[in-house]
Each structure stands twice: as C-alpha cells, then as structure tokens.
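A single protein chain has been omitted; all remaining protein chains appear in their positions.
Going in written order, the chains are labelled A and B, and every chain counts its residues from 1.
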Amino acid sequence: MNKFITILSGILLILPFAVSGQIVNQRTGTQYRQLKSAIQMAGDHDVLLVKGGFYEEGNITVRKPLTLRGTGGPVLDGSNQNEILTIKADSVLVEGFIIQNVGVSYMKDQAGIRLYGSRGSVIRNNKLKNTFFGILLEKSVHCKVENNEITGNAASEVSSGNAIHLWYCDSMLIRANEVRRHRDGIYLEFVNASMIQENVSENNLRYGLHFMFSDDDTYLKNTFRNNGAGVAVMFSNHITMDQNLFANNWGASSYGLLLKEITDSKITDNKFQQNTSAIYAEGANRCLVTGNDFIRNGWAMKISGNCENNTFTQNNFLSNTFDLSTNSKQNYNSYNGNYWSEYTGYDLNRDGTGDVPYQPVKLYSYIVDRSDASIILLRSFFIDLLNYAEKVAPAITPASLVDSSPLMKPIP
Amino acid sequence: MIRITNLQKSFGPLHVLRGIDMTISRGGIFAILGPNGSGKTTLIKSILGMVIPDQGNLVVNGESVSGKSAYRAEIAYLPQIARFPENLRVCELISLVKSIRKEPADYEKELLDAFELQAVLSQKLRNLSGGTRQKVNILLSLMFECPLLILDEPTVGLDPLAMIRLKEIILRRKAAGTTILLTTHIMGLAEALADEVVFLLDGRIYFQGSLDDMIRQSGENDLEHAIARILERRKDSNSASAPGKSFLNKMIAAF
Partner (left out) sequence: MLKILKFTLYDLLRSRWTIAYFLLYLICAGSLLYFSADPGKAVISLMNILLILCPLVSIMFGVLYFYSSRDFVELLLAQPLPRNSIFTGQYLGVTLSLVTGLSLGLGIPFLFYGIFVSPELMNFGTLLLSGIMLTFIFTGIAFLIAIKNENRIRGFGLALIVWLFMGIIYDGLILIILLIFEDYPLENFVLGMTLFNPVDLSRILLILQLDISALLGFSGAVFKKLFGSSLGMLLVTVLSILWVLVPYLFLRRSASRKDF
C-alpha cells in the first residue's frame, strides 16, 4: 500500500515537469508548463495549443475569449475534488481535451466544463470521464456542444449530476454527443429555441433527455437507450420531436417518452422499440403524433384522461403487447388512420383502409391497471375470450375510442 | 411346465377367478372350456402376466412369473381379437415381432404358404378383412418354435380351409413336443384336438381330466351335451338359492 502511494505521488509530482513545454500560445509562440499561467498570460482571442500532457491544476477559470485546443489528448484532472474548467466569457472554444475526475459535491453543481453567461462559445471533441456534472451551461446563448463523449458513474439519483445540463439558455446547439451513466443524459430547464441533434444518450439513471419549462425546442435524430426513461418533456410547449430512436427503456415506471403538461408539440417519424411504455402522456394537449413506428413495446401508448385534442395518425403499431391504454371512459383525441398489426378486419372496397373500426384499447389493459399481477395472464386464451367479449359489446373500454379508418398495410 | 396354486382375481366386485389350482405338464393339448365369463381368458392372461393376480402363485418352467417378462420368450400367444396398428404393413408387423423375440421364425414360411399370406405382405393392416387379420394374427404367434403355445379362440373368423390348416399345424406342433393351451367355443375343435380338458365354471375348475372322463361323468354322449348338462345343473342350483347373492345363501347352496 505504502509502495503504491509512493509510486502514485511520484508520478503525480513528475508528470507536470515531464510534460513541460507542451502549451504554446500560437500568436506569441510562448511556451508554458501550466495551463493556468498560459491562460493568464494570453490576450483576447488567442489560441492556446495544448499538445498532450497531464494537468492537475485545480479549477481553471477562463475569463476572456480564447481558444483552448488540445492535440494528442491532454488530460485535465480534477482530483475528484474540483470543478475543472469554468468559462465566464464569450466566444471560448474548447476542443480535444480529456477531462476527468470531477469532484462530487452536494452543495455545488460541479462540472467538467461550466459555461456561465457565455455567448457563442463552442465545446467540441472532448472526452469527459468520471464526471459529476459533465458540461454545465448557465445563462448562455448561441453556444455549441458538439461531439463530446461524457461518461459518468452515477449510482444513485441524489449523488449524481447530469451529463449536459442547460439552465436559462437560448438558441443552443447540442449535437452528436455521447452521454452515459449520469442522472439525466441531457437536461434543459428554461431553455428556448434550441436544437438537440444526433446525440446518443444511454444508461442514465433517470432520463435520456429532460425538458423542464422549455419552449420552442427541437430534438432530432437522437438515440435514447436503456435509460430510466428515454425522454421526459414536462411543462413545455412547442417542442418538435423528430426521427429519434427510443429503445429498451425498461422498468415499472419506465417510458420511452414521458409527456407531462405539454402543448402544441409534434412527435414525428420516431421509432419506439421495446420500451415498457413507449409514450406516456399526462396533460398533453394539441399534440400531433404522426409517422412513428411503435415496435414491440409493452404499452405503445398510455394516454391519461386529461389529454385532449391530440391527433394520432399515420403511425405503425407493430406487435406491441398493448397498443393503447387509458384510464378514462371518455375520449377527446383522434386515433384515425394508423396501421395496427393486431387489426383483423377486412377491406372489401379496396381503399387501403379497413371496413370495420379498430379498438386499440383492450379490456385486459384495464385489468392489468387494476391488478398488476394479472400481467402473468398475458396472452392466455381466457384473456383473449374476455377481450373478444368486450370488443363485441364494450362495457368498460371507451366505445368512442376507435380508429375508424385503420390502414391495411404498414406505412413504409 | 405350468403350476398354478390358489389363483384369485377380481375386477371390482366381479370375482372372476376364485382359487384355481392346476398343473399343466409338458406335452399335449389342453383345452380350457367354460361358459362366457367363466374366467378362461383371465386365466390365460394371468399365465401371460397381462393380468396381475390378487392372490396365488403362478410358476412357469419352475419360476414364479410375477413382475417378470423374460419367461414369455418360451410362450407363443394367439390373442382373441386382433386389431393391429392400422398404418403398418403386414411385413412390418412381422418384422417388429421378429425383432422383439430375437429368435429365428422357423415356421414363417410354412405359415405364409398355409394361409396364403404372401399376397398381403405389403398391404396395410387396416385394409385387411377380419379373416385375413386373424391369419396374420396366427402367423405372428405361431411362427416361432416355442415350448408353450397359448391359443385364445384361434378359429374366430377363419374359413373352413384355413381352419383345417390350423388344426393340422396344431397337431404337428403337438407331435413335435409343444405344449398347447387353447380356449374355444367350438366343441368340435376341442374334441378333435384336446388330450385333456379343463372346465371352468364361476371362477373355479369344475373338471380337469380327459375328454372321455368328462363325457362319461356327465352321462351324455358328446362334449357339447355334457357341457350343456353341466350348465343346466348349475342353473338349477342357482335358482334353488334364488336371491342367491348373500354370503349366507351361498353357504347354504354349497351344502
């Protein structure tokens, strides 16, 4: 043990010297051994080239527009105590760093990189490891977070932060990042007019992507896998959700997409695959759900009674255990023109839509709702009989909840 | 060869065998006679191990048979009715039995010729007439050289020609030293073949001995009448104890 500590401290002592001369200010040509001093000496808009090395300098704060460009994988280490890079200036570019061992704190939200009140900054091509918060952006506008890989080791929700966390931001671009093992993969609170694009968010404890009080945002072509829930959109309006993949979000209270108090949003061309519940909606109004594929989910959609004026059309429902469940006898939404693989009707007039309506809500889903142990009877012949009886004479399921023009073939 | 002591068997309330003691020695033809329900078939099946006796002892070739199967290699059995697996061919069935018995079927050729079965060898069993089926049945049981032959109503469904052939075969086997046990309703057959008869009545052996003795005892001229006389006598004694069910009545009847 002692030997180990000796060696370790030896390495830690030697390293800063071993890598001396790795930082170059491109404009002046001056070389530095410490990042802090290089930043201190730099002028506005200077470019600092960091060629490899290991920097364990506590917290490093940038207060002027600068470019920090790492080549050969320079490591910024927070010794499991500090926030590592804090940026409080506009137009800062940070790229090519390995940023690791952020200190966990229950008092402060410590991050691998924090932007505060920044405009037009770019964080790209960094690898963040063992982070508490990964990249934290506060009160910033027009910033880009691109191609970063952020891996935490979150064990419980209280002791973990989010991989990318935005708070009071506007017009941000979060693109092509890979975030995993945090509380939330990407978290947005009071963030407007921003774009979340082509990210992969997986194995996070809570949500892959989480919106709170954020409006007019778009998320596009992201992948959400194995999270507590894929995406949660809460108390937000005018969100566009397009071409995302929601897969394998498994668990009792686990959803592909959780909608809560959300209005006027679009959910288009997404793929929901093998989630316990693909979409769970509570208080969702005037949303359009179209062009989505629901494949092999436990519940494709759980729509509660307080959702109104939503339109579900041109979606494919393929081999879900339950296509739809609801807790209300009334229906204020439209479910016409979808393809349901469970549909067994016919199309005599050959117009491509079935001649008898499809009832996506089965009696059994109410039974499971009431007594969840009855899930053990899934696909039992007895249950089929019950479902059939209810289908013939609806007593419990909302009679008006039908797809009156179910498609005969799936939408390609 | 076979020694049976105090063999008892009931099926539910039906007491079919009520203590049979019988010895069948080597050689000769033994006919087991008796009215319907007298326990002939049960007796035969007990010997074969198909019916498991409630009581008593059954020794075949000096060995108690209960729970054993190997001793049946010494016995060939012709069952009464024979509906075989419908979709097998005759030749397949023959080869099944041959493969089970693992011994040369010495008489196969002879029997095939005698009953003109060559023609049906490749036919499926479900397409055979009752008579042909019985011929196949006979073939299956008689094609091996066995010290003991048990035939349960061997002539059922046979045409006269086949019947004659069968008789010839049985006699030939006897001459070769095989012990033959047969049951039949056709008294003519018993008269023609049997060296000794065992007459069963109500689960007991009423008579065992030579045919002549039995006829003489009954005071009739032939077997048929002798049996009729015996049955009539039984009827009388039964009606004498009309309600005749209780144990007490039976005791009285016995006296």
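Note that a residue touches a chain if its C-beta (ideal position, glycine included) is under 8 Å from a C-beta of that chain, and two chains touch if they have at least 3 such contacts.
Since the model is a prediction, treat every value here as computed from it, not as a measurement.
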| item | value |
| --- | --- |
| Residue among B:86, B:116 or B:195 touching the omitted chain | B:86 |
| Contact with the hidden chain (one of A:94, A:318, A:361 or A:402) | A:318 |
| Identified contact with the non-displayed chain, of A:51, A:296, A:329 or A:391 | A:296 |
| Hidden partner chain, residues of chain B it touches | 9, 11, 45, 48-52, 67, 69-73, 75-77, 79, 81-88, 92-93, 96-97, 99-101, 124, 137, 140-141, 150 |
| Residues of chain A (touch criterion as defined above) contacting the omitted chain | 250-252, 254, 274-277, 296-299, 318-319, 321-322, 341, 367, 370-385, 410 |
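Just so it is clear, only the chains that are shown with their structure count from here on.
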| item | value |
| --- | --- |
| Whole-Å gap between the CA centroids of chain A and chain B | 86 |
